[in-house]
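Just one protein chain is left out here, and the rest sit where they should.
What follows is subunit A.
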């Protein structure tokens, strides 16, 4: 297979998706959940479809900028989202207004969440920090077991996968909230795992390599491991797709980026990680050739 030779094509495909996601993110903004921005969210089952304007009358007493949407199969669940910090007192007040007006049998909302503005930042920072440290840890291990260039290429593939999934979040306007962090973590695990197996084969083939044709070694190694890459992503996808089809709204919002992540992880282990490794390797080789001339 001529994977390495066509690397410009593969890189371009990824770049298009990532840039599209970024551009849309700049135009529309990301659909940040309240756990990232701080604020409050309530979901109340009204048992009937009510006009948003009617609901707004109640909400306007508390926040005129609140975001109101109708959810559920029959659109009978009202979701109120605001960047204001409604404590449990205010939330109870709002709920009771709905309860009285629409004669609700329940005693509390389906879901109520409130995040102080500092918390969202903190969750992001911590998640970000732990991902960076994980990446460094993995880089050290790969350098120790393989070589630094394998590690760098693996991290490049990982970065690619994360950017692709962020782009998917932006393109499909998936809410960025706590499950976003879990999705990112899953992709981190999957991406590296997928890449290492390809690299393991390259490492093995390097031993029997005759000339220093890194592109050839990479191509051969990919050909030898491609069945495995496809079978593994297929079996992983099956479970996630089942979750996406059968799951509730919250699970679906979570499954979609995972599907993107698994696809991207498989793609990057073949079309990003290996070509990047070859590029790094060839650059290193050139250096070795030129060095004696300089001295």
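The criterion applied here is as follows: contacts are C-beta pairs under 8 Å (C-beta built on N, C-alpha and C of every residue); 3 or more make two chains touch, one makes a residue touch a chain; residues count from 1.
Just so we're on the same page, contacts and distances are computed from a predicted model.
Visitor: Given the options "Protein translocase subunit SecD", "Sulfate transport system permease protein CysW", "ABC transporter ATP-binding protein" or "Sulfite oxidase-like oxidoreductase", which would UniProt use as the protein name of the unshown chain?
Guide: "Protein translocase subunit SecD"
Visitor: Tell me which residue among A:14, A:178 or A:219 touches the hidden chain in the full complex.
Guide: Looking across A:14, A:178 or A:219, the contact with the absent chain belongs to A:178.
Visitor: From the list A:57, A:74, A:87 or A:103, pick the residue that touches the absent chain.
Guide: Here the residue in touch with the unshown chain is A:87.
Visitor: Among A:104, A:127 or A:263, which one is in touch with the chain left out?
Guide: A:127
Visitor: Mind listing the subunit A residues that contact the chain we can't see here?
Guide: Interface with the chain not displayed, on the subunit A side: 87-88, 91-92, 95, 106-116, 118-119, 122-123, 126-127, 129-130, 133-134, 137-138, 141-142, 145-146, 178-179, 181-183, 185-186, 188-190, 192-194, 196-197, 200-201, 204, 224-225, 227-228, 231-232, 234-236, 238-243, 245-248, 250-251, 254, 258, 262.
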